[in-house]
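After the structure tokens below, expect a handful of questions from me.
Yeah, one chain of the complex is gone here, protein chain that is, but the others are all in their spots.
Just so it is clear, A and B label the chains in written order, and each chain counts residues from 1 on its own.
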Amino acid sequence: MAKLYTPAMAKIDKKKAKLKGRVRKSSPGREAWKRLIRNKLAVAGMIILVILILVAVFANFIAPDGIDNQVLKNRLQPPSAAHIMGTDQFGRDIFSRIVYGTRISLPIGFVCTVLAFAFGGILGSVAAYNGGKVDNVIMRIMDIFQSIPPLLMAIGIAASLGNGVLNLVLAISLSTTPARSRVIRAAILTVKRNDYIESARAIGASSRRQLLRYMLPNALGPIMTAFTFSVATAILTVSSMAYIGLGIVPPTPEWGSMLSSSKELLRQAPYTLYFPGIMIMITVLALNLFGDGLRDALDPRLK
Amino acid sequence: MLKYIVKRLLWMIPVILGVLCIVFVLSEITPGDPVDTLVGADAPPEVKEAMREKLGLNDPVYVRFANYIVKVVTKADLGNSYTTNQPVAKELMVRFPITLKLTLWSIFVALVISIPLGLISAVKRYSWIDNLSMALALFGVSIPQFWFGLMTMLIFSVKLKWFPASGIDGTAGWVLPVAMIGIGNVGNFARITRSSMLEVIQQDYIRTARAKGQKEWIVIVKHGLRNALIPIVANVGNVLGISLGGAVIAETIFSVNGVGKYMLDAINARNWPSVQGGLVLLAISFSIIMLLVDLLYAAIDPRLKSEFKAKNKIKSRRKAVEA
Partner (left out) sequence: MKMKKILAVVFAAAILLSTAACGQKAAPAPSAASTKGTQKLVVAHKANPTGLFHLTINNVSANGPIDYLIYDTLVAYDSTKDSFNPSIATKWEYIDDTHIKFTLRNDVVAHDGNKVTAKDVIYTLKTGQESNKVANYYDRFNLAECKAVDDTTVIIATKQADPYLFYTLANNALGIVCEAAVKAGGGPDAQQQKPTAGTGPYKFVSWESGSKLVFARNDKYWGEKPYFDTIEVRIITDASARVMNLESGDVDVAFDPVVSQIKSLDTKKFTVENVKTKASNIAFFNCTKAPFNDVKVRQAVALALDYESNAQVSMEGYGYVTDSFIPNLNQAYAKPDGSYTNYYKYNVEEAKKLLKESSQPNGFTFTLKYMENSIFTSLAQLIQNQLKVIGITVNLAPTASSVFYTDASNGNFDMYLAAPSNPDPFVLVNYFDGRISMQKASGGTGWRGPAELDALIDQAKVTMDKDARNAIFKKIQAIINENVPCLVLGSQNRVLVCKSDLTGIRYTPFSDIDLSHCSRK
């Protein structure tokens, strides 16, 4: 049976709030937050993400070694006290590379998504706000782009731009832009139908103001959820691209390319594959758990 | 209804033109000369030049575009592959059924696993069983695909020898590639099932059904799941469209001779006729799948059906007035 937010629980929450010394009116944001932290999986995801971000910030204090410190006589050592994740084919400490990798893999996933949402956001919100012909033209063009599978699109763009982090980010964000523009358009359309926009229009708010002040903030819930999921997808896409040989150039310790460059050591030194793979998995899992929690918490229909 | 279908089919023409535009723009800005891979890099310059002339690569991009369109429209000819000199259409027709079969099976398997998972999750919301099944489902979404593929090959082909490591001659050969593509979808479908089920459970008709004293599982499956499936249908269509060209990695690892791998090789070799032909095929199948999904959608969702009819009525009325 679905657990409902019972009056008894509301009482407890109020008591907790009282203990803190003040009773706030429960705003939608606070309600959502409460629902979010009651979801154990979402909290677990959040904790993992916070830890990863901390690791990224303090990477130079955590990592015992540099990212490209080749010691050829220490090649391919299994995990030991000196190298807790072992060493790779150049005698580099895998743990250090994994730690520094948080500074690469997380931001890449994040930036890809930010860009996709920025491009998609402009297109989607313009389409949704103007409606009619503008909407039709923009969305039909998006249709065309979307009829090319995104991975192939990303491969095609990456092939035309060449290797490198920046090009990879562009390829992934451009290939996902149409899908993101749809998310934003849908979110804004839902909000647009609501009454408060009507009232804003009635009091004569300018169209730009309407869009920025009222529509976007209210559309934020579904967008935030979609954002979390697409960071996860972007990280996985980076690793797929690395497998194909497009994207990050060595010796950058991006997890996907670490994984892909050790695929040949699968038999000889499987630990070189385990750790980057596990890190990608944990990160993506955490993002997904958090995103799921966020969606449940923000969806008013699931209260 | 028929009018709607015809309209949607006609819309495929601008989609195909648009896709071709994208490919021609990409081919124009992509560095690299297909001729080098064709005649070998160490061929004399005059040989390369002759080849370039023969393939029409010296023409400006709009001339090539126009020539291509004319050839496709008048002769239904997608051109010949640069690398094998075989008709692209013929090469694609060998590979497309394989990819289609692979994708359909993986979606089917994913549905069979994910719908029960999502259902249990929704019914026992926030319980340990919900957490466990969601974590399991998400596990599949979170694994880097090629890693999963290589690991399963290592375990099930090399160590246990249950399934062949390559080739799809027998049924056993399909198992690992299907699993590799399917595992990512399990998570997606399970989550959608769960959230749409959660929404449905709170609807009045479920309460009514419960109030009527029907058994709980009948309420859940018959009244609940039936309505909860609608968003899944939409998603299946979407995933199908994406996977048709997106099974690149599974096809590469397990040596499945599919469209994805074909496209990847073509992009790498700057084999533009194959890229063009392949993307046109994928765009057409994507459009058809989307149309089918929308029709299915209308067929199974009573609300949409009535809306659809109402719209048509209004339209026909308007037309009558205009006339």
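Going forward, contacts are C-beta pairs under 8 Å (C-beta built on N, C-alpha and C of every residue); 3 or more make two chains touch, one makes a residue touch a chain.
Please read all numbers here as calculations on a predicted model, not as lab measurements.
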Return the single residue from B:S127, B:Q203, B:N238 or B:S255 that touches the missing chain. B:S255
Tell me where the left-out chain touches subunit B, residue by residue. 31-34, 36-45, 47, 50-51, 82-86, 91, 94-95, 97-98, 100-101, 104-105, 108, 111, 150, 153-154, 157-158, 161, 164-173, 222, 225-226, 229, 233, 252-255, 257, 261-262, 265, 268-270, 292, 296, 299-300
Suppose we count only contacts with the excluded chain; which residues of subunit A make the list? 68, 70, 72, 75, 89-90, 159, 162-163, 245, 249-251, 261, 263-268
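Definition applied: only the chains that are shown with their structure count from here on.
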Whole-Å distance, subunit A centre to subunit B centre, using C-alpha means? 23
If you look only at subunit B, which of its residues touch subunit A in the complex? 11, 14-15, 18-19, 22-23, 26, 29-31, 122-126, 131, 134-135, 138-139, 141-147, 150, 154, 187, 191, 195, 198-199, 201-202, 241-246, 248-249, 260, 263-264, 267-268, 275, 279, 282-283, 286-287
Report the residues of subunit A in contact with subunit B in the complex, numbered from low to high. 1-3, 38-41, 140-141, 143-152, 155-157, 159-160, 162, 232, 236, 239-240, 243-244, 256, 259-260, 263, 266-267, 273, 277, 280-282, 284-285, 288-289, 292, 295-296, 299, 301-302
